[in-house]
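Omission of a single protein chain aside, the complex is shown with its protein chains in their original locations.
On to subunit A.
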Amino acid sequence: MSKPTARNGAPQRRPGEEDDICPVCKSNRYLNPSMRFLINPECYHKMCESCVDRIFSQGPAPCPVAGCARTLRKQRFRKQTFEDLQIEREVDVRRRVAATFNRRESEFNTLLDYNNYLEEVETLTFNLLYNIDVATTEAKLAAYSKQNAADIANNKALSAQESASTEAQLAAQKEQARLRREAATNEEEEERREREEGRREIIDKIANSTEDPDKIAREGQKVVLKKSTARRNAADRLRAQDAASVDNASAPLFQIAGLKPITQPEPDKAYDPFGGYIIRPAYFTLQEQYEHPWLEKAKMDAQITAGGYDVGEYRARAMMEAFAGLGCFIEDEVAGRERAAGADVGTAAAAVAGGDGEGMGDDML
């Protein structure tokens, strides 16, 4: 708590007083009623808007507060949200950490793992807040965000999806695509620029030296080519490094234990109306063709076939009904069913209907 205050340089004042006088130019609200105070998240020193305009309009400049030599940019000045600058800073730090460490509970195997992870993140945050081991902590943060870029982006998209509508998600996707495109155009642009530069160099050399122009041109071309291949190689190497650092899980700076392996959901099986049963007739084999005067007529009749009526369906149904229950000998089976008695719902209901069917009717009326 004490360090930022010391950097602030000024002794503690009452909030009202501090609000009204700019610590840089000492002008106060009495003289300038529209005075607004701004802060920069770099050092959280407060100053009035006119000071910011005056000092930082020309570009980055050191912080005017005595003892603070940080370079500030005008762009990053903003209005403070919280009265207490400590809180302002804490919120900023937490926001930054949370944007990187955005794992969810569902990603962990056990609650214990998740809690360990939270603890670790909190330690990092605490270190950043109270400036303990800042360099290592920042390195860890960077390493983690580099290793888990995909997961972070994924979780970010997920939370965005949850908080905002799908539209917002689409916008984010667009934004990502735009960034990618921009990177690609930048690369192209750079390449073009380099080629241009190389050519100009060659022309300059030809103009200034007495050597054989053809030779110079050839050499220059070589240099340009070398440069572009080198650049391309560098880009490739960078990409490969990125990939390697993502792949190479053996030596990460920051690793989380207990993450669930991501499993792809299995594709749905084809719907089976019979729930896995096969219906195999025991008494007949269904044929493609049957001699039946009516069926022949139906097959030709546009009125019947136009609606999608399939004569084959009728064939199958008629044959099935012809033999459904051929081997059910009710005389024997009913006797067995009644002997099996009470457990069977059907017979219980039959007994009710038989025993006091009249009584049931009375009740309902």
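Basically, a contact is a pair of C-beta atoms (placed from the backbone, for glycine too) under 8 Å apart; a residue touches a chain by one contact, two chains touch by 3 or more; residues count from 1.
Here, contacts and distances are computed from a predicted model.
One chain of the complex is hidden; its UniProt record names it "RNA polymerase II holoenzyme cyclin-like subunit", one of "DNA-(apurinic or apyrimidinic site) endonuclease 2", "Glia-derived nexin", "RNA polymerase II holoenzyme cyclin-like subunit" or "Proteasome subunit alpha type". Summary of contacts with the chain left out: across A:36, A:178, A:193 or A:317, the touching residue is A:317.
On the side of subunit A, touch with the chain left out of the figure occurs at residues 274, 276-285, 287, 289-292, 295, 315, 317-331, 333-335, 338, 346, 349-350, 353-362, 364-365.
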